[in-house]
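Heads up, the thing below is written out as structure tokens.
The complex appears here without one of its protein chains, the remainder shown in place.
Lettered A and B in written order, each chain numbered from 1.
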Amino acid sequence: MSEFNQENLNSLKKLARIKIPADEESEILSHMEKIVGYVNLLSEVDTDNVQIATHVSQNLNVLREDNIGELLPKETFLANAPDQIGGMIRTPPVLKEPE
Amino acid sequence: MHLLSAFELRKRFENGELKAREIAEHFLARIDKHSKNLGSFLHVLDERALKKADELDLRKSKGEKLGLLAGIPIAIKDNMHIKGEITTCGSKFLTNYRAPFDASVCKFLEDQDAILIGKTNLDEFAMGSSNENSAFFPAKNPWNTECVPGGSSGGSAAAVSARLAPLATGSDTGGSIRQPASFCGIVGYKPTYGRVSRYGLVAFGSSLDQIGPFATCVEDIALIMEAIARPCAHDSTSISHPPESFLENLPTDLKGKRIGVPWKFLEEMDAKALEAFKANIEQLKALGAEIVDVDLSILKYSIAIYYILATAEASTNLARFDGIRYGVRSPNAKALEDIYDFSRDEGFGKEVKKRILLGTHVLSSGYKDAYYKKAQKVRTLIIERYNSIFKECDLISMPVSPFAAFKFGAITDPIQMYLQDIFTVSANLAGLPAISVPAGFDHNKMPVGLQFLAPQMKDKTVIDAAHAFEKSAKIPTMPEAFA
Partner (left out) sequence: MKKELREKWEAVIGLEIHAQLNTKSKMFSSAPNRFGDEPNTNITEVCTGQPGALPVVNKEAVKKAVAFGLAIGAKISDFTTFDRKSYFYPDSPRNFQITQFENPIVGRGTVFADVDGVKKEFIIEHAHLEDDAGMLKHFSNFAGVDYNRAGAPLIEIVSEPCIHSPQEASAYAKAIKAIVQYIGASDCNMEQGQLRFDANISVRPKGDTTLRNKTEIKNMNSFTFLELAAEAEIERQILLYTENHHKPHTDVIKQGTYRWDSETKSIILMRTKESAADYRYFPEPDLTPIVLSKEYIEKVREELPELPADRFDRYVSELELSAYAASILTLDKTLSDYFEEALKYSSCTKTVCNWITVEFAGKLKDTGNTLFSLGIPAKHIGKLVDLIDKKTITGKIAKSVADDMIKDPKRDPEEIVNSNPDYKPVADTSTIEPLVDQVLSNNPTSIEDYKAGKKKAFAFLVGQVMKLTKGKASPAVVNDLINKKLDS
């Protein structure tokens, strides 16, 4: 557990793909410092032999049959699209490769 | 008509005293009159509601058997989908997003012949405790419109409290149903995790979210739960439990019930609030309950755990809002990178951005063990503590919130805002059913709620206890201004 700083914020903006306007930066940085400082509280809890609680639901083995269900019609899908062409979602040219 | 409970309303529709059309028109008129001031609705579904009402009247005239909720107008929090209608989640990002499918809850409600009357206001993407984070306008508390209605389901709470609809749905991730219910003097219920399908609820904290009802009385909560507490094949976390009757045998006493109260944990509460709580506990005793002192000191970590886990899950749940497939794409974006960065900057409000950043931080390389994994471990400790308590007790009772509804802008410190949830988040962390039922008023005459919790799947136990308390306490739930 550690303190939060500007470097952290810069790297998070990239990871989370959110631009922060200059006039919001200091407020957000200050907020993040506070909240990270607050959650550091957890370091005082002894969790040496404690399991990670990954699921709260008691469900196990929820599987579905390999059947085709109700489709999302192309028109409905594209109706919400900001930009489309030829039935596809249109974006500016993609130069960078996926991560 | 709006002073009637949902249960009563349905009876009168069933026995022919009221037509569905009359009911729909009456509530639509009330919404028209009051909603602007209260900021409770983002969209009013007048055409849809009247169409449904007419259809119900027609089917009734043919002698058809109608559903459990026939004739009852229900408001839907605007983070749940009604197919073909706009779902905004209180965000600028989704101002033009038309739901391509029905949330299972909405489908179940319509299957039971409810009249879906409108989409209610909320904190953006359900992130907040005051409804001040809605991108459009705040919702207001009907008991004092200078005060917040609570959040994130502020619009739904305000709507039911002001009798703009007898029932509403909300979602509760850390208290977002119970706290607004407490602030607005009505009943708000968060079922056991998995009891109500999350399919069609825009996810915030996937392992924490539950959809639940708001009503003016516990009997109405029981009624709507019969319609929505059903298994759903589209949600892997949905519990497949045989149908349970919540309405049957609603008790008026608590004889034989052992109720745990975490006295030590409540020590630091505001003295007046603690007094009021103690008085409530005396009432429980009078109803025959045995009060047991229990240790919930571990809850002091619950906010830290919650803000780590909920934001971690939210940071990924909200990653899909990128301006590519739907939502508002930034008009300033030229290159692909800009589409992401600008759309998310322009579309998300500050609170949402902060939570996404925090969630990303606690999962990122070098921090994941210390934050995310640590929080998951302490979550286990909370679950175990509750399990251990429930070996000795049937229920736990504690306050809903440290204080009643505050004035707009009164809380600016983020930690202080988050700490309000101290009594509510642990029920989400452990997946427990929990309810807020009106318990009185504070020195400013603002409503205060009492909370009951029970083990997973003991939803009926919680509803029963709340019912018994409600019938005995007889707290007024009608804000004068809206009678």
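Note that a residue touches a chain if its C-beta (ideal position, glycine included) is under 8 Å from a C-beta of that chain, and two chains touch if they have at least 3 such contacts.
This structure is a prediction, so every number in the text was calculated from the model and none was measured.
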item	value
Residue, one of B:198, B:230, B:257 or B:354, that touches the chain absent here	B:198
Selected residue (touches chain absent from view) among B:89, B:135 or B:383	B:89
Among B:189, B:326, B:348 or B:452, residue touching the chain not depicted	B:326
Residue among B:41, B:340 or B:423 touching the omitted chain	B:340
Positions on chain B contacted by the hidden chain, ascending	80-81, 87, 89, 94, 97, 99-101, 103, 198-203, 206-207, 233-237, 312-313, 315-316, 319-322, 324-326, 336, 340, 360, 363-365, 368, 372
Missing-chain contacts mapped onto chain A	15, 17, 54-55, 57, 59-72, 74, 77-78, 85-94, 97-99
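Here is the rule we use: only the chains that are shown with their structure count from here on.
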item	value
Between chain A and chain B, centroid-to-centroid distance (C-alpha), Å	23
Chain A contact footprint on chain B (complex, rising order)	96-98, 100-101, 193-194, 207-208, 233, 236-239, 301, 303-305, 307-308, 315, 319, 322-329, 333-337, 339-342, 344-345, 348, 350, 353-354, 356-358, 360-362, 364, 367, 370-371, 373-381, 383, 413-415, 418, 429-431, 456
Complex contacts: residues of chain A adjacent to chain B	1-2, 4, 8-9, 11-13, 15-21, 24, 27-28, 31-32, 34-36, 38-39, 41-43, 45, 47, 50-59, 62, 64, 72, 76-77, 79-83, 89, 91-96
